[in-house]
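Omission of a single protein chain aside, the complex is shown with its protein chains in their original locations.
After this line comes chain A, so read on.
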Amino acid sequence: MDWIGETVDSIKSLQIRQVLTQAVSLGMIVTSALIIWKALMCVTGSESPVVVVLSGSMEPGFKRGDILFLHMSKEPIRAGEIVVFNVDGREIPIVHRVIKVHERQDTGEVDVLTKGDNNYGDDRLLYAHGQLWLQRHHIMGRAVGFLPYVGWVTIIMTEKPIIKYILIGALGLLVITSKD
């Protein structure tokens, strides 16, 4: 009866070792993705270095599903730049173009007015009630680069969560079942 116990022990130890390896490799994948994201945050100085365009207000320049790379530098904001800004009371940031800039002589603060290229009027209707200008703290970054279509992945995933779960499940299964 001794040998049975030995075999069971060896199988158990094997399985634990294998499970541990899988867990570690899964952890490596997750953490390396996190490292890349945080490194991008450091390099670009923007809290979300990559944004997906969700509306058609900047067509035909940016369509829904395009990806924008943001950069936030100390340089002053000027007319014509495409900025991503947050309005108080709105959760989703907006990507629009600056059409008016007034920069203070003494403090260097800026008043900025934006407009979507495809919209008829300026953005005062989108701002908080009674707000006429955007200030520096509303602005999350300016768009510097552009990649088409890639953002559709995230749009589909947020709108059809089932696809997201299927994808995560399949990837997880792949990682767990792969032998080497």
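As a working rule, a residue touches a chain if its C-beta (ideal position, glycine included) is under 8 Å from a C-beta of that chain, and two chains touch if they have at least 3 such contacts; residues count from 1.
As a convention for this text, contacts and distances are computed from a predicted model.
Within the choices "Putative exosome complex component RRP41", "NEDD8-conjugating enzyme UBC12", "Protein DIS3 homolog" or "Signal peptidase complex subunit 3", the name that UniProt assigns to the complex's undisplayed chain is "Signal peptidase complex subunit 3". Within the full complex, the residue among A:L54, A:V101 or A:I156 touching the omitted chain is A:V101. When the omitted chain is restored, the residue from A:P60, A:G89 or A:G130 that touches it is A:P60. Although one chain is not displayed, chain A still touches it through residues 60-62, 78-82, 97, 99-105, 108, 111, 117, 122, 143-148, 174.
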